[in-house]
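Sending over a structure as structure tokens; questions will come in a sec.
One chain of protein is taken out of this complex; the other chains stay put.
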Amino acid sequence: MHQETRKLLTIVTESALETELCDELTRLGAGGYTVTDARGRGSRGVRDAGWASSGNIRIEVICDARVADRIAAHLRDRYYSDYAMILYLSDVSVLRPEKF
Amino acid sequence: MHQETRKLLTIVTESALETELCDELTRLGAGGYTVTDARGRGSRGVRDAGWASSGNIRIEVICDARVADRIAAHLRDRYYSDYAMILYLSDVSVLRPEKF
Partner (left out) sequence: MHQETRKLLTIVTESALETELCDELTRLGAGGYTVTDARGRGSRGVRDAGWASSGNIRIEVICDARVADRIAAHLRDRYYSDYAMILYLSDVSVLRPEKF
């Protein structure tokens, strides 16, 4: 089975950002993304103030490290000081059935 | 804490496939699965045509590498040419509290 090692970037943030942020992901080089509705609690970015909300989203982007860096830098510059947000990366092996 | 290293297989695809696909997962050796509703955008399998849909699902299966291979091969043969689908694997440590 053909596998490609990629980064899985997960973004948990406020659902009000969904439309704008998803447009930007594409523009920043993401080939796709998956959004699910979520709720939860966390500390808020640079402010470290508590936040609790049922209006969260969880966005997953599979991309290479360079695109993940670009997305993270953009989120930092544009949203991080004003919106609740957590970002994390893990390694995944994407299966390419067309190359099996 | 007793941990077992396993594969986490994530499948993002069209929600129309849920019932059929989940039945097949069990038959192919998956001990269980978790489904969440999702939406998103991606390139479409072998066709690489764009797809955007609110009717997606995200299925997670914890299994061994052999079962993951078998599931991936089945999805390739049965769905991949006709449905939007992405598959990826990561390594997880399953905690078995009964063996703590």
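A few remarks follow.
Chains here go by letter, A and B, matching the order in which they are written, and residues are numbered from 1 within each.
Simple rule for what comes next: a contact is a pair of C-beta atoms (placed from the backbone, for glycine too) under 8 Å apart; a residue touches a chain by one contact, two chains touch by 3 or more.
Note that the structure is a prediction, hence the values are computed from the model and not measured.
When the full complex is taken into account, the listed residue touching the unshown chain is B:6, out of B:6, B:39 or B:76. Seen from chain A, the chain kept out of the figure touches residues 10, 12, 36-43, 45-46, 56, 58, 69, 72-73, 75-76, 80, 85-90. Mapped onto chain B, the interface with the missing chain covers residues 1, 3, 6, 8, 22, 26, 31-37, 62, 90-95, 97-98, 100.
We adopt the following convention: only the chains that are shown with their structure count from here on.
A separation of 20 Å divides the Cα centre of chain A from that of chain B.
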